[in-house]
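All protein chains but one are shown at their positions in the complex.
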Amino acid sequence: MQKTLREIARLIDGEIVGDDSVVITGVSGIKEADEGDITFVANPKYFHLVGVTRASAIIAARDLVATYKKPIVRTENPSLAFAKIVASFAPNETSPLKGIHPAAILGKNLSLGKDVAIGPYAVIEDCVCLGDNTVIYAGCFIGHHTRIGSDTLIYSNVSIRERISIGNRVIIHSGSVIGSDGFGFADVKGLHHKIPQIGTVEIGDDVEIGANVAIDRARFDKTVVGRGTKIDNLVQIAHNVIIGENSIIVAQAGVSGSTVLGKGVTLAGQAGLVGHISVGDGAVVAAQGGVTKSIPPNTTVSGYPARPHNIAKKVNACVQNLPKLYETVRALKKKIAELEAKLKKQG
Amino acid sequence: MQKTLREIARLIDGEIVGDDSVVITGVSGIKEADEGDITFVANPKYFHLVGVTRASAIIAARDLVATYKKPIVRTENPSLAFAKIVASFAPNETSPLKGIHPAAILGKNLSLGKDVAIGPYAVIEDCVCLGDNTVIYAGCFIGHHTRIGSDTLIYSNVSIRERISIGNRVIIHSGSVIGSDGFGFADVKGLHHKIPQIGTVEIGDDVEIGANVAIDRARFDKTVVGRGTKIDNLVQIAHNVIIGENSIIVAQAGVSGSTVLGKGVTLAGQAGLVGHISVGDGAVVAAQGGVTKSIPPNTTVSGYPARPHNIAKKVNACVQNLPKLYETVRALKKKIAELEAKLKKQG
Partner (left out) sequence: MQKTLREIARLIDGEIVGDDSVVITGVSGIKEADEGDITFVANPKYFHLVGVTRASAIIAARDLVATYKKPIVRTENPSLAFAKIVASFAPNETSPLKGIHPAAILGKNLSLGKDVAIGPYAVIEDCVCLGDNTVIYAGCFIGHHTRIGSDTLIYSNVSIRERISIGNRVIIHSGSVIGSDGFGFADVKGLHHKIPQIGTVEIGDDVEIGANVAIDRARFDKTVVGRGTKIDNLVQIAHNVIIGENSIIVAQAGVSGSTVLGKGVTLAGQAGLVGHISVGDGAVVAAQGGVTKSIPPNTTVSGYPARPHNIAKKVNACVQNLPKLYETVRALKKKIAELEAKLKKQG
């Protein structure tokens, strides 16, 4: 596939600085790019590569100072613009799933939208609704009375239990489990009696869920993932958790039962939250942060137990300096002993 | 569905304080409850909600001081009692799995108990035993010579390898893997040679295993999960680990090879244990705790490296106070310099 830089600039509403007739044959990262590729720069960490990349053209923000001899396409949001270009270069998929495979097993009383596709060995139990254009890959299990919206894409070997609700334009990657029982037991003299988990899970529109994620159904009521929220691989969402809209939950993070996250929250990788707390809108938990109490809006916390990041950084600097502090204190002790001895002598 | 409070009290052997003819139409958490719901309170964190919940009745311990105008049902263990009520309100499942689906694949020399149910596209290899009433959902794989007890429930897309032993009344949630090879290699000049993992896994009666858990088979001998132990989602149990009875392993915790846990142990979320150590009966590892050596019985540890929790808390308070300590030391240094100067002057 090839496109001129002019065609590409039109696609992303960008302004070309340089030769607009350059022919682009591929897309690549700024480090790996070769002649013929177009690349982009958004992360300041990579600005120094602008002068040395082998790419034939580069997408950049309007205010980037050019140290680059080859054409630049300036645009508002280089990441977003580049995403569009990447999509336009994406390989033609030769076997997209189409129609309902004869080896799919369909229950009774289904409601199937237009152009639904279901792969072989998928099992759809009774009374399931699937919206228009929704695609269910091979080996998925969809429990009875589950409702899935339109234009949703569910990759192979996903398990969705009964009575779950999933929105439109949702993507769920392979191996994920939605609606397994919450982890709830009543303790009687050291024995753990199961508390039935009769609630459900509600996944909003435009949510993406990574591979091998686990999202438990509520004890009663529902576990909620708000619209536009993106969840990475191997994340744990416990029962009765509520996640607000447009949040980001990075790989291997875990949220304990009944905790409520606001809108636009970020949990970085391997962050962990105890149950029954709340996290304000726009709050950020740094990687591996261990959160033991509620977080106000727009606050970044880190460490274990998690503290406001500025304080945690200051405290951590103090910690790293401790060997020196111990020396200082030893020296002071010595000096005081000397002063004491002198005073005694004088006295 | 509806029940009078009288019927509910009888179910849980509770004592009603207030109007026993109230009609209950649903169950709910104390925060989310609406009129017609019954709720419960066991966690002191929620006691203040007793006066404001919209629920029509509440289950509480015998000694809770009532600040509540509506009927209370007093009982020994409110959580357990509520679990029973929840079960009695659980929705009728319209498509419980029954019988052996024609699209299940059955090997040779199986021993199948009464009323075994096997879903479509499950694969049962040769010489497998399944006890009475055991249910295997769609897409599961059960390796040859594996023995599974009675009344056990295995959800969709679970993989159980060969020669595994699983008890009665066990529940395994979707996506879990039991009996994968332990992670064992012999290092020869930087190359990692696989050590065959020819042991097995033994899961006791009444164990529950969450979604997307991994429990490795032993190198030889067996990896053991003791009866009554409950394991949450995304947990890692390495080869040759022994877990005692009635333990609780919360989501994303991990136990390294050959470590031995006693009875009634609790590993909170994301806790990690090195290999070849022992954890005494009743010990608790706090969330994200990183355990590097053996833990005596009935001890709570936290932090990395994990220490007894009282000490860890004290040390952590000291750490948080460090910026102040640095100031104090700076001030002392200044004072000592002043004293020195004075003394010199005097001398």
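For reference, chains read A and B in written order, and residue numbers begin at 1 within each chain.
Just so we're on the same page, a contact is a pair of C-beta atoms (placed from the backbone, for glycine too) under 8 Å apart; a residue touches a chain by one contact, two chains touch by 3 or more.
Please read these numbers as outputs of a predicted model, since none were measured by experiment.
Trainee: For the chain not shown, which residue from A:23, A:52 or A:83 touches it across the whole complex?
Mentor: Considering all chains, including the one not shown, the answer is A:83.
Trainee: Among A:18, A:36, A:107 or A:120, choose the residue that contacts the chain missing from this document, as touch is defined above.
Mentor: Checking the options A:18, A:36, A:107 or A:120, the one contacting the hidden chain is A:120.
Trainee: Write the list of chain B residues that the hidden chain touches.
Mentor: Per the touch rule, chain B residues meeting the hidden chain are 105, 107, 121, 123, 125-127, 139, 141, 144-145, 157, 159, 161-163, 175-177, 180-181, 183-188, 190-196, 198, 212-214, 216, 219-221, 234, 236, 238, 240, 252, 254, 256, 258, 270, 272, 274, 276, 288, 290, 292, 304-305, 307, 314-315, 318-319, 321-322, 325, 328-329, 332, 335-336, 339, 342-343, 346.
Trainee: Against the chain that's been left off, what residues of chain A make contact? List them.
Mentor: 26-29, 32, 43, 45, 77, 79-80, 82-83, 86-87, 89-91, 93-95, 103, 119-121, 137-139, 155-157, 171, 173-175, 208, 210-212, 228, 230, 232-234, 246, 248, 250-252, 264, 269-270, 287-288, 303-304, 316, 319-320, 322-323, 325-326, 329, 332-333, 336, 339-340, 343, 346-347
We take it that only the chains that are shown with their structure count from here on.
Trainee: Mind checking the centre-to-centre distance between chain A and chain B? Centres are C-alpha means, answer in whole Å.
Mentor: Chain A and chain B have C-alpha centres separated by 25 Å.
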